[in-house]
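Note that this complex is displayed minus one protein chain, with the remaining chains in position.
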Amino acid sequence: MINSVACAYAEKSPLVVISGGPGTLEKRRGVLVHHEVKSYESQWKVYNEVVEYGAILDNPRTAAAEICKAPDLALKLMRPVYLEVPRDLVYSEIAQPEAFEPSGLKVDEGALSEDSDEILGRLTTSRHPVLVVGVESHRFGLQKKIVTLAERLQVPVVSSFLGRGVFPTTHPQFKGTYLGTVSPAPLRDVVEQSDCLLLLGVLISDVSLGIPPDCIDDSNSILCISRDVSIRHHVFHAVPLDRLVDRLLQSPNLPRRENCVPGWQAGISPEIFQPYAEEEPIRVRHVIHVLNDFMSQHPDFPLVCDTGDSLFATVDIRADLCIGPAYYATMGFAVPGSMGLQAASGMRPLVLVGDGAFQMTGPEIAHCQRYGLNPIVVLLNNSRWEMLQAFFPQADYNETVPWPFARLAEL
Amino acid sequence: MINSVACAYAEKSPLVVISGGPGTLEKRRGVLVHHEVKSYESQWKVYNEVVEYGAILDNPRTAAAEICKAPDLALKLMRPVYLEVPRDLVYSEIAQPEAFEPSGLKVDEGALSEDSDEILGRLTTSRHPVLVVGVESHRFGLQKKIVTLAERLQVPVVSSFLGRGVFPTTHPQFKGTYLGTVSPAPLRDVVEQSDCLLLLGVLISDVSLGIPPDCIDDSNSILCISRDVSIRHHVFHAVPLDRLVDRLLQSPNLPRRENCVPGWQAGISPEIFQPYAEEEPIRVRHVIHVLNDFMSQHPDFPLVCDTGDSLFATVDIRADLCIGPAYYATMGFAVPGSMGLQAASGMRPLVLVGDGAFQMTGPEIAHCQRYGLNPIVVLLNNSRWEMLQAFFPQADYNETVPWPFARLAEL
Amino acid sequence: MINSVACAYAEKSPLVVISGGPGTLEKRRGVLVHHEVKSYESQWKVYNEVVEYGAILDNPRTAAAEICKAPDLALKLMRPVYLEVPRDLVYSEIAQPEAFEPSGLKVDEGALSEDSDEILGRLTTSRHPVLVVGVESHRFGLQKKIVTLAERLQVPVVSSFLGRGVFPTTHPQFKGTYLGTVSPAPLRDVVEQSDCLLLLGVLISDVSLGIPPDCIDDSNSILCISRDVSIRHHVFHAVPLDRLVDRLLQSPNLPRRENCVPGWQAGISPEIFQPYAEEEPIRVRHVIHVLNDFMSQHPDFPLVCDTGDSLFATVDIRADLCIGPAYYATMGFAVPGSMGLQAASGMRPLVLVGDGAFQMTGPEIAHCQRYGLNPIVVLLNNSRWEMLQAFFPQADYNETVPWPFARLAEL
Partner (left out) sequence: MINSVACAYAEKSPLVVISGGPGTLEKRRGVLVHHEVKSYESQWKVYNEVVEYGAILDNPRTAAAEICKAPDLALKLMRPVYLEVPRDLVYSEIAQPEAFEPSGLKVDEGALSEDSDEILGRLTTSRHPVLVVGVESHRFGLQKKIVTLAERLQVPVVSSFLGRGVFPTTHPQFKGTYLGTVSPAPLRDVVEQSDCLLLLGVLISDVSLGIPPDCIDDSNSILCISRDVSIRHHVFHAVPLDRLVDRLLQSPNLPRRENCVPGWQAGISPEIFQPYAEEEPIRVRHVIHVLNDFMSQHPDFPLVCDTGDSLFATVDIRADLCIGPAYYATMGFAVPGSMGLQAASGMRPLVLVGDGAFQMTGPEIAHCQRYGLNPIVVLLNNSRWEMLQAFFPQADYNETVPWPFARLAEL
């Protein structure tokens, strides 16, 4: 569990973990309990390293307050939280909760006003503004508002890898998913030549699927992330992203630009992604070709991918919603992640997963039948941990074992 | 990984975890790193909750000392330890180690002398002494010495569940594996009527496969565990088990009892474990019957089991070496555990595992071919989490999903 | 304050610290508060290093439970505890306390029975049993019971330095205060030749005013301290001192020895402590002579001393009650300590203090008049930190400054 919750922390997913724990009576008596390791608090301490807030509900008088506080924090900070119920208190009656006072995450209204004014000024005076949408836009449910904002501004829009879900890939203003140096030159030009880059909810990190810090000109970028806005070298604190977008949309000063969208449009380049021809080995680009055919028939299918080659391949697949561990880069995300996505949204996912990751969590697919789920899993089986091999080519231990999943996939 | 290491901690297995970690330069610069969660020390902090000792090797001057210290502690305390190498220091040259000074786990020679005298006195004056061997006897490699001790004493011997490996089940003095109230009455009599119960390396806990505390008469028992010996209500500290056994064996006062072994002998009761007859459903007792047939042909095969029904079934299977998570009770232990056992010892294991546990880690079996392993896996598939159902019969969520492992097993 | 509370922890004095702290609203808002250092919890964290238990009373629902728990722990464990009241909750109404459940410091009745039997057996069979009384006998209020015990046993009694208050120095069985190698030979013989040394509530430590560990023969000693009893190399846990003394007194097996008290009696040797003669400089032994004269007139005056030479001098002064920081060895204890003693007990103290310690806390004496206190302070002014000089004779920085206390003392 720890790794999944850590992934939620790193990727900013709200999540409430409810766990059992050692009983309060056992604690008081000092009895050894099976599953217990160093101390009665070990489990809680371990989770505290990967959640925003953790509590043991060992006091029926204060339990209600904790139960209100945890999800409030999870939603405001987009992070996992942890509640542990001692096993002898599961049926305890708890005190009536006091009127719940939400967490004191204040909004600096003055900063909100000042930074939206500064952003509007820059959007107005710049010649080539570009909008980059990232994962937090999705977390805060801002998809529609951001389409409106983009259409009002009439600027080109790109997404970060995780921001794919925010903006429709078929929208005429959408130019592609920007990944820094691995992106095609025309897309890089759109982003890197811009004199005003407005990044909404984009995580900057060291992995190539985040926006790499050195591809962006600090002096032209406006980075809105979490509750901070950075413009050139100054920062505004306590300005939540959703409040900022609302304020931009409501401003009479929002510039209505015209005809400023550059002509280039990211697309499936026919030269690269040709269909498979018999005489050659199958390559990822053939798969991409087929999947783009498929997606053109099923434009509403979300794409869920694992890390590594799967993640990179998704960049060239036209899908409006794309989900993957782009920052935390953990393996084994895709299959169970797609099941959760379908259970929660009803959408049928197309899943891209390598053989390495599938060996980790692929068998979870067994639960699909019971819950009426039917994700379409595409297994990219190259019989080794390709990414690890790529980083350290001398390694001779990265072969995966073929059995039993090759057969499983046949079933 | 965390759960496996926690299991090693709880079950007292020495283990050295060597892990990569964030680079020291990244730390100094404060760069976000993928896989990183709350802080650069999060991974180390999490492991510290489940290991005896953990260190980050970020100082080439002191690294050698840590590298010597960790396995020394692991072996002396029979616990896991953790060493983390920052990813930018993997190829660092480290300073010549100073002469290594082993950890200061002192032995109280006076206590050793006094407690062995007291134990010898009690063995001499009691009428029905019984020897109970537990898992730590195995950890300290005392199997042969304990057989010698038992034969010199001519007392009946029983094992705790995890102590099965210590004493040969076919030895005439061996009376069975004692599990408290779930044991057959004659075996309970042997243990519970004894006026001097010498427990060597036995963990006492709340699970039924440990020795339950309330089945033992404190005033007649001598409990030797870790580095402590408890006799009635007093304790001797700093007396390692291996030193104590040596001392008992070397003492001229070790009583040589004669003819005091009671007649009862645990055995496969033919009434209970009949072979399978066509007209009825297959039950665990039929499986036990078959497996005992098999074990009689292969007396040297070790038995590896998972928790739950598998663990309970092993009690009635005659195997000299039996390994399972009897104290920590984690699921998914058996298949990978059996592979490690065969890789380390060369012995071919018989594995007993339920369908629930197999869904967790069963696919690891795919690695057997590469490493030339061939454990024999018996899958007890009752299509549900039976133990969970037993504790909370109202639950209607304990069915397991049949696919794909039913089919896998067929492959 | 920290040092005083740390002293209470080390010397096992029950103490409840009630302190103000930053307000809960300030905490929530993150306002800087004067007196605040690193964080709002800094004060609480600092105190936690020197108390047995510390809590911030920031929840009116649970405050009552904390307020009951703290003094209960202080009295049971003879340690300081800490309660912090946020400054905006001083007048808060708190919830009705639940029925208070005292801390779960269990008593092992079986161990109590077994160890008292073993002690009685040893007292009966030994030839020269000796009773050593220590500070914890005082903390648990066992003075009268220990006199009864000693008179029933008819054994010689010595005290540790801090145990002076427990046993009357004029009692015919009292042989002196034993300090190891610095004690006079006859007293050392009484203690060190004993074949059964019963130490009740004695702290063993590295300072010469504790009982030094290497002067005592482990195999003949019975050490009862805190909640443990150590006999030779085994230990009984969870046996509180007061319960043990009760049990010994009530036992029909308590041996009534006769005529076994050796003839030697610690006393003021006239050769050593002669009165002051004009022609020589005044020395500590002259002061001791005078003070013993004084104490013979005022046998009920308690003696309070500071650390260093004052502490050593008290050994030769006949006083029934003697208080000083014999284990923690902090300076500045005596003057304020004597005021607390008189305020609490009504007894008028004789105080022995050096000039170094007096410079630290001596001015507190100014408060005596208001509270009607009149301790008699004897200031041993040798114009330097003699103990520090003794440990490091090359030091040339241990002179104290004469002014203003020389003059103050004249006032």
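Residue numbering begins at 1 within each chain, and the chains themselves are lettered A, B and C in the order written.
In the analysis below, a residue touches a chain if its C-beta (ideal position, glycine included) is under 8 Å from a C-beta of that chain, and two chains touch if they have at least 3 such contacts.
Note that the coordinates shown come from a computational prediction; the quantities given were computed from them, not determined experimentally.
*Asks:* For the chain not shown, which residue from A:A10, A:A111 or A:L379 touches it across the whole complex?
*Replies:* Counting the whole complex, the residue in contact with the absent chain is A:A111.
*Asks:* Out of C:S226, C:T330, C:N381 or C:N398, which touches the unshown chain?
*Replies:* In the complete complex, the chain left out is touched by residue C:T330.
*Asks:* Which of these, A:V235, A:I282, A:A343 or A:L388, touches the one chain of the complex that we don't see?
*Replies:* That would be A:V235, which touches the missing chain.
*Asks:* If the hidden chain were put back, which residues of subunit C would touch it?
*Replies:* 2, 6, 9-10, 31-38, 42, 45-46, 49-50, 203-207, 327-330, 359, 363, 365-367, 369-370, 401, 403-405, 407-408, 411
*Asks:* Go through subunit A and note every residue touching the omitted chain.
*Replies:* These residues touch the chain not displayed: 108, 110-111, 113-115, 218-219, 231-237.
*Asks:* Identify the residues of subunit B touching the omitted chain, counting contacts across the whole complex.
*Replies:* 28-29, 59, 61-62, 95, 104
Heads up, the rule we're going with is that only the chains that are shown with their structure count from here on.
*Asks:* Please work out the Cα centroid separation of subunit B and subunit C, and write it as a whole number of Å.
*Replies:* 47
*Asks:* With centres defined as the mean C-alpha position, give me the subunit A-subunit B separation in Å.
*Replies:* Chain centres of subunit A and subunit B, defined by C-alpha means, are spaced 41 Å apart.
*Asks:* Taking each chain's centre as its mean C-alpha position, how far apart are subunit A and subunit C in Å?
*Replies:* 62
*Asks:* Enumerate the residues of subunit C that touch no fewer than two other chains.
*Replies:* In subunit C, no residue touches two or more other chains.
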